[in-house]
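Right, I'll just put the structure down here and ask away after.
Left out: one protein chain. Kept in place: all the others.
Order as written gives the chain letters A, B and C; numbering starts at 1 within each chain.
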Amino acid sequence: MSRFNRFTLTGLVMLALLIIAPVVIAQTDWSGGLPLLTRIVIYALAVVSLDLIIGYGALVSFGHAMFFSLGGYVVAVLLHHTNMGDTIFGWEGTNSALLLWPLALLACALLGLVVGYLALKTRGVQFIMITLAFAQMVYFVLVSLQYYGGDDGLMMDMRNTMPSIQLDDPWAFYYLALTLLVVWVLFCRLIVNSRFGLVFQALRQSERRAVNLGVNPLPFRLTAFVISAVGTGLAGILWANYAEFVTPDMATWAKSGEFLAIVTLGGLGTLLGPIAGAAVFIGLEQILTIWTEHWMIVMGPMLVLIALFGQQGMLGRYLKGGRHD
Amino acid sequence: MELKGKAMRVGLLATALGTTMVAHAAAEALRIGFITTLSTPAGYIGEDIRDAFTLAIGEDGRLGNTPVVLEVEDDGLKPANAKQSADRLVQSGVKLFTGVNFSNVLAAVQPTVMKSGGFYVSVNPGPSVFAGAKCNPNYFVASYQNDAFHEAAGLAANKLGYEKVVILAPNYQAGRDALNGFKRTYEGEVVEEIYTKLNQTDFSVELARIRSAAPDAIYQFHPGGAGINFAKQYDNAGLKESVPMLVPAFSLDAQMVKATGDAAEGVYASALWTTEFDNDASRDFVKRFEEAYGRTPTMYAEQAYDTANLIAAALDAVDGDIEDADAFRAELAKADFKPIRDPFTFGPNQHPIQNYYLTRFEKNADGEIVQTVVERIAENHQDAYAKDCKMD
Amino acid sequence: MILFIEQLLNGLQYGAFLFLLASGLTLVFGIMGVINLTHGTFYMIGAYCGALTVALTGSFFMGLLAAMAGAGLYGLLVESAVVRWLYNRDHLYQVLATLGLILFTNEAVTLIVGRAPIFMNIPDFLSGSVTLFPGLAYPLMRLALIVVGLAVALFLWLLVNHTRFGMLVRAGADDRQMVDALGVNMRWLYMSVFGLGAVLCGLAGVMAAPLLAVEIAMGERILITTFVVIVIGGVGSIRGALVGAMLVGMVDSLGRAYVPQILTALLPYSVADTLAAGLVSASIYVLMAFVLLVRPYGLFPARS
Partner (left out) sequence: MTEAGVSAADVSVLSLDQLHKAFGALKVTDDVTLEVRSGEIHALIGPNGAGKSTLIAQICGEMRSDAGRVSFKGRDVTDLSAFKRARLGLGRSFQTTQLCFEFSVLEHVILSLDCMEGGSFNLVANPRNDAALREEAMHWIGKVGLTGRESRQVANLAHGERRQLELAVSLARKPHVLVLDEPMAGMGAEESARMVDLLGELKGEYPMLLVEHDMDAVFTLADRISVLVYGRVIFTGTVDEVRRNPEVRSAYLGDEAC
C-alpha cells in the first residue's frame, strides 16, 4: 500500500507545484517563467509516454522524436492549407483543435503501428537502432517537404481553436497542457495496473515465463508502443501550438536522445520521475544558458554524474521503494 | 590601445557572464534584444556578429548618442530556444531586436517580435518568406536577401564567360533556394544539378560526377564545415586547376579560409564586402576589429557593424526614443548613414538595394590568402521578391 | 565504365574509413556490452591532435603519432573514469553518461582551441593523384585511406585469430562469464580493447583531417553511421564490421552516384528529383531496416 501512497503523495505535490508555480512567478518580474513551465509540461507529456514502454516494457526507443514531429506537422500542415484557402481532398479544412488533434493522434497511432510492428521483430540494441533508423527516415522526409518549408520548417499563423478555451492566452494554454498531462499520467497509471499492464510488465521481467503462460508478446508490446506514440504525438501537437511553428528539428536523433536522457534522469518505470526529470533538465538548460554560453561544460558532467550515481534516477528509489515488505 | 583594452574587457565580460551585458547601464538605457547562435560549431559567426556590434557601441555604452544595453541570448541554433528568448524579452518590454544568424531561427523570432509591435533589424539572413507577401513595416534587413549572393554569382558566371556549369548544394531549403537564385540570372547551360546530403562530409562521388561532366566551371553552396570539406577535396582531386569554382560569400568566409588553406586559392566568390575593400572606413574597421579581438573580421562582422550604425543613425534622429514607432520606422527606412560597404537604399520590402562584387581568393605579399575584389558585377541590385510586398 | 570504377573506389574508400571507426566500436560493444557514444569524440580528438601537431612540427608522422596517442589516452581516461563503472548497467545509463561526455568534450575543445574550424594540410608525399590506368587518376590521400583500412583489417584479423589476446576477445564476445571464469584479468582486457578502439578512431581522425574541416562535433556526424555499420554487420564481430562498412560505403556512394540519374530516366523530373534526394539521404537507414527485418541480429552476429 505504501507504494500507492508514495505515488499519490508525489503526484499531488507535483501537481500543486505546477498549479501554483506560474502564479508565484507572475508576482516576480521574471517573464520567462510561464513559457518555461509550458515547455516542461509539454516535454513531460512526451517522456511519460516514453517511460511507459521503457520503464515498464524495456522497449528502448531511440526514435520517439518521430512521433513528436509527426503530431506537430499534421496540425501545422492542415492549418496551413486551411489558412491558404486550399481544400484538402475536397475538404475545406478546419482550425478546430477538437478535429485536428484527434486526426494528428490517429496519424501517430498509424505510424506507431507500422514502425512498432517492424521494429518489434528485434530486441535490445537492435531495437534501439531500428527505431533510430525509422526516425531518421521521418527526418529526411520532413527535410525534403519543400512545400512545407523543408529544412526551415513551417510557420503556423495562429494556434488552433477550441470552444471556450483561448489557446492564444498563455495562461489558458499552460493549464490546458497541464490538464492533459494529469489525464495522461492517470491513464498511464491505469494501464500499468490493468490486466493488460500486468502482462506487459511480465514480458519485461521474464519473457520466457510469460510466453509459457500463453502470452503472445507482439500484440501486447505493439499496443503499448502505439499508446506511447500517441502520447508523444500529443506532446508534439502541443509543442507546435506553443511554438507556432514546426521544424524537422523535432525529429532529430538528438531530440530522441534528449527524451531518453530525461526519462533516465527522472527514474525509469515511475511515470512521475520523468516529469521531475523534464523540470530539472529543461530548467537546468535554461539557467545554465543564462549563466554562460559554455553551459555544456557543466551540463555534460552533470549527466555523467547522474548516470554514475543516480542509480535509479531522481525519483526511482523513492517511488519504487517501500513496495512489498 | 585604450580602446582595445575596453573592448576586450566588454567582450570578456560578455563571454564570462554570458549573456546579459551591461555596458554602463544608465537607468534610461535602451534595451536591445540580441538573440544569436554562440554555442554549436557555427558559434564563431555569432561571436563575430556580437563582437562587431559591441565594437560599434564602443566604450561609452552608446549607440550613436543613445545609451543601450545589449541583451545577448544564445539560441544554440535551436529555433525553439530562440522563440523562448524572444518571448521572454518581449514580455520584459524589449522593443528592438537583432542578432539572429540563421534563417530558421529568424523564422521563429520574427513573428514573435512583429506581434508585439517591436522592431527587428536583420544582421544576416533575409529569408524569402519575409521578403515578399509577408513583408512587415517593422522588419528591416540590413544585410541581403538570401538569394542575392546566388543571383550575383549567376551574373558573375555570365561575365566570366562560363557556358556550361555544374551546380551543387545540400538538399534542403536554403540549398534549393541557392541553386534557383543562381539559375535565375545565369544565362549559360546547367549541365548537372547535384543535391548533396545534409551534413555530408565526403564529396568524392560528386567530384567524380563533376569530372565526367567536364563543365567550364562549378557553382557550389555548402555552408560551414561542409564548405571547407568541399573546397579541400575539390583541390585534392585536382579539379581546381581545370575547373574553376565559384561560390557565394558565405561558403568561404574569413574563418573558413583559414581552415581551408591553399585549397581556397583561386576560388571566385560573390560578395558584398571583403577585408580588402579600398576605402578608409573599411580599413579602419578591420584594424579596430583585429586590435580588439585578435582575429580577422568575417563578412558577418561587417554586416553587424553596419547594422549597428544604421540603428544608431535612426536613434540619433529620434533622440533615442522609439516609443513613437512611426517616426523611428521612417528614420530606419532612410538608411541615412555611411556603411563600410557601398551605400545602399531600402526597397519597398525594406531589404537593401545594393552593389555586389566578384572577388577572388589570392595570396597577398605576406603569403596569406585574402579575398581581393575583381570587379563590381551588380549595381543597385534588388531582390526578386520586392514586387510581392504590399505594405499597408 | 571508368566512372563506375572510380565510384566503386569511392565506395571502397568510404567503407575503409567507416571500418576504422566501426571495428573498435563493435568490439567494445560485443565484449563489454557498452553503448559508447563517445566513440565519435575519440575521432574528433584524433583529428585535433593530428592537426595541431602538424601545425606545430610540420611532420605528418608526428601528427599521426599524436593523433593515435591522444585519442588512445583520452579513451583510457574515459574508460577508467566513467565507462568502467557502467559495464553491468542498463544501456540507458551508458547512453546518458556518454552523451554527457560528448557535450563536455566538445565544449572543452571549444574553450581550448576555439570554435572556428582548424586546418590540416595534406602531407606532400600524399598530395596529388596517381593514374591507376589511362583515364582514371585517383587522389593519393584517398588511396592511402583504403590501404590503411585494409591494413587495419588484416592486423585485427591476425590479432583476433592468432593471439592469446584475440582468443580472449573472441571468448569475451561469445560469453563474458566464461572469460571471467578463466581467471583473466578482465580490467586489463577491457582497457586494452577500449584503448585499441580509441587509437583506431584517432587514426581515422588524422587520416580524414587533411580532407575535412577539423571542427567541433565532427564526431557526432559520423557516429550514427558507425552504429548503423555495426548493427548491419552484427554486434561484436570484426568480420561483420568489415562487411557492414563496405556495404554502407558502397550503398551510400553508388546511391549518390546513380540513383538520381536512374530515377530521372524513369520518372518525371519533378517527382524524380525530390524522390532521389530523399532516397539518397535515407539510403543507409533503409538498408539497415531491411537487414534487421531479415536478420534481426545483423549479418554476422558474434553471439548466436
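Following the convention adopted for this analysis, a contact is a pair of C-beta atoms (placed from the backbone, for glycine too) under 8 Å apart; a residue touches a chain by one contact, two chains touch by 3 or more.
Owing to the predicted nature of the structure, the values given are computational and were not obtained by experimental measurement.
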| item | value |
| --- | --- |
| Where the missing chain makes contact, among the chains that are shown | A |
| Candidate in contact with the missing chain, chosen from A:15, A:165 or A:215 | A:215 |
| Hidden partner chain, touching residue among A:198, A:254 or A:305 | A:198 |
| Missing-partner contacts on subunit A, residue numbers | 190-191, 193-199, 201-202, 205-206, 208-217, 219-220, 223, 323-325 |
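In the analysis below, only the chains that are shown with their structure count from here on.
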| item | value |
| --- | --- |
| Pair joined by the larger number of C-beta contacts - A-C, A-B | A-C |
| Inter-centroid spacing, subunit B versus subunit A (mean Cα positions, whole Å) | 36 |
| CA centroid of subunit A to CA centroid of subunit C, Å | 32 |
| Residues within subunit C bordering two or more other chains | 107, 110, 277-278, 281 |
| Where subunit A touches two or more other chains, by residue | 143-144, 146, 294, 296 |
| Subunit A residues touching subunit B - in the complex, by the definition given at the top | 29, 31-32, 35-36, 39, 143-144, 146, 149-153, 155, 239, 243-245, 247, 249, 289-296 |
| List of subunit B residues in touch with subunit C within their complex | 39-41, 43-44, 47, 171, 194-199, 201-202, 204-206, 208-209, 212, 224-226, 228-229, 232-233, 236-238, 255-256, 258-262 |
| Complex contacts: residues of subunit C adjacent to subunit B | 3, 6-7, 10, 13-14, 17, 107, 110, 114-119, 121-122, 127-129, 137, 139, 141-142, 210-218, 221-222, 253, 256-257, 260, 273, 277-278, 280-281 |
